[in-house]
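Of the protein chains in this complex, all but one are displayed in their positions.
The first chain written gets the first letter, and so on, giving A and B; residue counts start at 1 in each chain.
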Amino acid sequence: MTEPHRLAPETDAAPVPPSAALARLRATGPLVHNITNHVVMQTTANALLAIGASPAMIHSADEVEAFAPIAGALVVNIGTLDSAWLAAMKLAVAAAGQAGVPWVLDPVAAGATPYRTDAAAALARRGPAVIRGNASEILVLAGATAAGGKGVDAAHDAAEAAEAADALAAETGAVVAVTGAIDRVTDGRRRARIAGGDSLMGRITGMGCTASALVGAMLGAGLPPFDAATAALAALGAAGEAAARTAAGPGSLAVGLLDALAALDPAALDRLVEAGSA
Amino acid sequence: MTEPHRLAPETDAAPVPPSAALARLRATGPLVHNITNHVVMQTTANALLAIGASPAMIHSADEVEAFAPIAGALVVNIGTLDSAWLAAMKLAVAAAGQAGVPWVLDPVAAGATPYRTDAAAALARRGPAVIRGNASEILVLAGATAAGGKGVDAAHDAAEAAEAADALAAETGAVVAVTGAIDRVTDGRRRARIAGGDSLMGRITGMGCTASALVGAMLGAGLPPFDAATAALAALGAAGEAAARTAAGPGSLAVGLLDALAALDPAALDRLVEAGSA
Partner (left out) sequence: MTEPHRLAPETDAAPVPPSAALARLRATGPLVHNITNHVVMQTTANALLAIGASPAMIHSADEVEAFAPIAGALVVNIGTLDSAWLAAMKLAVAAAGQAGVPWVLDPVAAGATPYRTDAAAALARRGPAVIRGNASEILVLAGATAAGGKGVDAAHDAAEAAEAADALAAETGAVVAVTGAIDRVTDGRRRARIAGGDSLMGRITGMGCTASALVGAMLGAGLPPFDAATAALAALGAAGEAAARTAAGPGSLAVGLLDALAALDPAALDRLVEAGSA
């Protein structure tokens, strides 16, 4: 239960470009089980529907073990954590792990309180396929800093967290995605940088949570974790860029982002990604 | 407490056309008590306000028994169920039943887990005035299938569920509404089919929950259950149709739907409904 989820040695497989990943997601319509925070449930459910996935928000300890195994992927997000939800998250990730269902950890505001940091670290040790956070959260999780950070904002630049992300990937066996002005994905050996998006996205709540949910959608479509994380961030980056072009502010950006996710041209994703190795 | 809510024999009364039902709702401004899921609370509160009702989202076992009796109707939705909420739902429907307050059951994702199916069935036996679900949910509740279904999506067509709906109506004493491309309402003797809406509505979360909330608003305005369900689905169908005309995608559809609900021309509702009998 506490071991990293066994991944196929995806580094030997040819990488799947984001455009192909998006096409696969749309063809698959994966069921994504979310145990996520109260603030973004609607936002992330809508983003999952817009991109072509099928969201289910189910958090009770009475049913998560029955549900997680039938989902294509699980997303665990600690944004509005409490003890009952944390217990259910642990049951769900154990059930997902046993069933071979990949899961994403979003360690929202890790570092803000000891309770939250401990919860994030405990979950990180249970085998997520992908961990997606901002630079502060990843630095805290990697033990590279005890930084507090302001709520869920990114107090650090994603670049600063690159080393921490590699360390966290090595420690947990997870692909680690650090989002910021430029997003970075690493499995400790391969790295990708993803451009796109718009600074106005920082004025809407739940953009990081949406990124994590979209990673879940890509995992649910059967993509290897590294490709799933890269494609999801490219999709959000492309949609954000498109939505920002006509937005009059954060309200219309949030609306336009859902329209853009539904209308994404797969080809727009690939140009945002730059691959590299460690 | 476990008997079906006693309904006036509404089949003897002249049916209320949806246009008149909407006018009555707007004139009444009914208070609708919702114990609903975390994903759609904001969406359904806004839909209730847009159509002219007054929503209250109150879920604590400490106060639902005091509140349900002063509401015009109660809506119980199991989307993000857990044991504390289920206990409060049971208290609320008992208090509503004793006070003669009609209530709607939305058995979200019944069939997805045994816990959820059992909860939905237990509530269905406590006298809802209306049960509103998609075809899968109604089939599960009627015992016509043990189908799992993918989250809250409709895995079956509404037509397939017509027989199950009749059986469920007979078993529970409730009017049963099955929503899909064409919506169907039955009390086991009378039937109505409601057109309208748009396939893009399936790309926004909470449309089914919104339908159930609007049924609550119509019940709260004093309409008999069959007419309430028919009118609510016609209102949502007309608003969805109108909003889809200018929507650029699911984000703008969700926004336009609220605008359209507030601006509904009552006359647009009646043409969507086709009445029939069993």
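Note that contacts are C-beta pairs under 8 Å (C-beta built on N, C-alpha and C of every residue); 3 or more make two chains touch, one makes a residue touch a chain.
As the structure is a prediction and not an experimental result, all values here were calculated from the model.
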- Which residue of B:A50, B:A119 or B:L269 touches the chain not shown here: B:A50
- Message: Which candidate, B:V75, B:A254 or B:V273, sits in contact with the chain we can't see?
- Response: B:A254
- Which listed residue (B:D62, B:D118, B:E163 or B:E274) would be found touching the missing chain in the intact complex? B:D62
- Item | Residue among A:G206, A:P225 or A:G240 touching the omitted chain | A:G206
- At which residues does subunit A meet the chain that is not included here? 37-40, 42-43, 79-83, 109, 112-116, 148, 150-153, 202-206, 247-252, 254-255
- Message: Give me the subunit B residues in contact with the hidden chain, please.
- Response: 31, 38, 41-42, 45-46, 49-50, 54-63, 66-67, 70, 84, 254-263
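Keep this in mind: only the chains that are shown with their structure count from here on.
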- Item | Whole-Å gap separating subunit A and subunit B, where each centre is the average of the chain's CA atoms | 34
